[in-house]
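Following: one structure in structure tokens, then a few remarks.
Just one protein chain is left out here, and the rest sit where they should.
First chain written, first letter: the chains are A and B, and each begins at residue 1.
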Amino acid sequence: MDNHSPVPMIELRHVEKYYGDLHVLQDINLSVRKGEVVVIIGPSGSGKSTLCRSINRLETIDSGEILLEGAPIPREGKKLAELRAQIGMVFQSFNLFAHMSVLDNITLAPVDVLKKGRKEAREEALQLLERVGVRDQADKVPAQLSGGQQQRAAIARSLAMHPKVMLFDEPTSALDPEMIQEVLNVIAELAKEGMTMLIVTHEMNFARRVADRVIFMDGGQIVEENTPDRFFSDPESQRARDFLHSLHAE
Amino acid sequence: MKTGNIRDYLYESPGPRTRKRIRIITGIALLGLLVLLGLIVLQFSVTGQFDAKYWSFFTKWTTWRFLGQGLLTTLEAALTGSAISFTLGFLLMRGKFQGKLIRGISTFLIEFTRGVPTLLFIYFFFLVVPKTGWKPSAFWKITLPCAISACGVVAEALRSGVNAVPGGQREAALSLGLSERRTFYRIVFPQAFRFVIPSLIAELVIVLKDTTFAYVVSCADLMQNAKVLISNYDAMLSIYLVVAVIYILINYLLNTLSERIAGSQRRGIQTIPGTNKGVAAHG
Partner (left out) sequence: MGFTDLLSKYGEQYFQALLTTWRLTAISFAGAFIIGILITVARVSPIRPLRIFGDIYVQIFRNIPGAALLILLVYALPYLQIVFSYDLCVTAATILIPSAFCSEHLMSGMNTISPGQIEAARSLGLTFLQMIRRIIIPQALRSSVLPLTNLLVATMLTTSLASQVPMRPRDLTGIVSYINTHDTGGVMAFVISAILYCLTAFVIGKAGSLVDRKVRILR
């Protein structure tokens, strides 16, 4: 596994974004290497979700550059769609397509976008479902699955596109507590297999477990960046210290 | 039923090329619509419909007062009809919660009134009822059939309102010792009624639209008065247009009111997750 490829997988340079008067992203500079797992944590409103979503242009930025493998993200049209196919995204509210079976959810994009054969897509989808542990739910519709099962199916849906990088926007925040672990385990497995990942989460133990790097955001800025061990045991900035303290106080 | 949500999130922030394309098509569309408008205006002027003789009487107060009298009758008929249809609908709704026979009759009557056009009921009151010896006035000959035609829909709306009240409400009342009857009238129905107000207003609009058939029974509503004006001034197009606009405006306002009430209700009532209990949220 080449951890030191010259071109970073994802790069954000001097990214700025305003939401009216709110400066939601302030001079964001970030670089994610291939195979690296970067976890972003921070209080609500810190801009971490916005950062994550701007990488595949679900959110637009006002200035700065976002690059995937050195190439800037297109702003519109077919090129943008093609690029998005290479970035996998897992949402807080799963967002499975309500009118299709779980299996069809997974084969839709490979068939329509990657132009894969239907049979091939089906077989691969079943394997992916097996991998995330919801193979037996393949023919059910999303409404019949629990939250944890839906999220795992959503992860399989993204994996079916063989993305170069996966983005996770608070993947377990909408789950009942007993289902969080099953989803985190799947994500941890992916990390172990070498997928490049950017994860926004509140799960600190999980961050400590899988992250290669932890980024702390607050008020639209990247306040601190460090390895998980160093960050969690001895944060450098006062804001990070306050944040971690407020979590432990629960 | 103006729900504009998907329009807000169907499109993402357009890039420069897309923005240009949208601007061009917007220009073309605007042009097309203006041309359409222009053609209509042209046709009006070519046929002389903009002549003062077709419009000048609208500046007279007496014209509007006359129309206003007709409108008053229309509103009277609509409101009376709605009130009657509410009463009938309520009875039918209650009937559906009773024993098998009454439930069957109620269901039949509901389906009957929903499946038959109002005009047929109007003809019934116009052509058949007088022959039985009961000779209602023209007002009732239009109000009653409109009421009957609407009561089935009202019954179903009330029933869905009752079903929407969380079951816990009834259970709580019963366990406090209230009788079924009291539970219904003091606890369940008042809440159901609030849910149902938007549909009732929508039904008022339908009844109002049905009352425009008052000319069939020679009742002096807005349409009838318009006819009189027309024979006075020989201005069919302008008068009927104005009357149509009046109807559209009134119904539009009523529908908007109904939607607004429905919207504020949606925001105000939350269900505690995991139960079937409802709780009013504030703010």
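The working rule: a contact is a pair of C-beta atoms (placed from the backbone, for glycine too) under 8 Å apart; a residue touches a chain by one contact, two chains touch by 3 or more.
Everything quoted here is computed from the prediction, not taken from an experiment.
The absent chain, not drawn in this view, touches the displayed chains A, B throughout the complex. Touch with the chain that is not drawn comes from one residue among A:93, A:127, A:233 or A:246, which is A:93. Only one of B:67, B:147, B:205 or B:219 touches the absent chain when the whole complex is considered: B:205. When the missing chain is restored to the complex, the residue among A:65, A:112, A:176 or A:234 that touches it is A:112.
Touch with the hidden chain on the side of chain A covers residues 56, 58, 78, 81-89, 91, 93-99, 108-109, 112-113, 141, 143-144, 154, 157-158, 161. Mapped onto chain B, the interface with the missing chain covers residues 1-7, 9-12, 14, 22, 25-26, 29-30, 33, 43-44, 46-47, 49, 111-112, 114-120, 123-124, 127-128, 131, 205, 208-210, 212-213, 215, 223, 236-237, 240-241, 243-244, 247-249, 251-252, 255.
As a convention for this text, only the chains that are shown with their structure count from here on.
As a whole-number value, the distance joining the C-alpha centres of chain A and chain B reads 49 Å.
Residues 12-18 of chain B are the ones touching chain A in the complex.
Listing the residues of chain A that touch chain B in their complex gives 57-58, 60, 74-77, 80.
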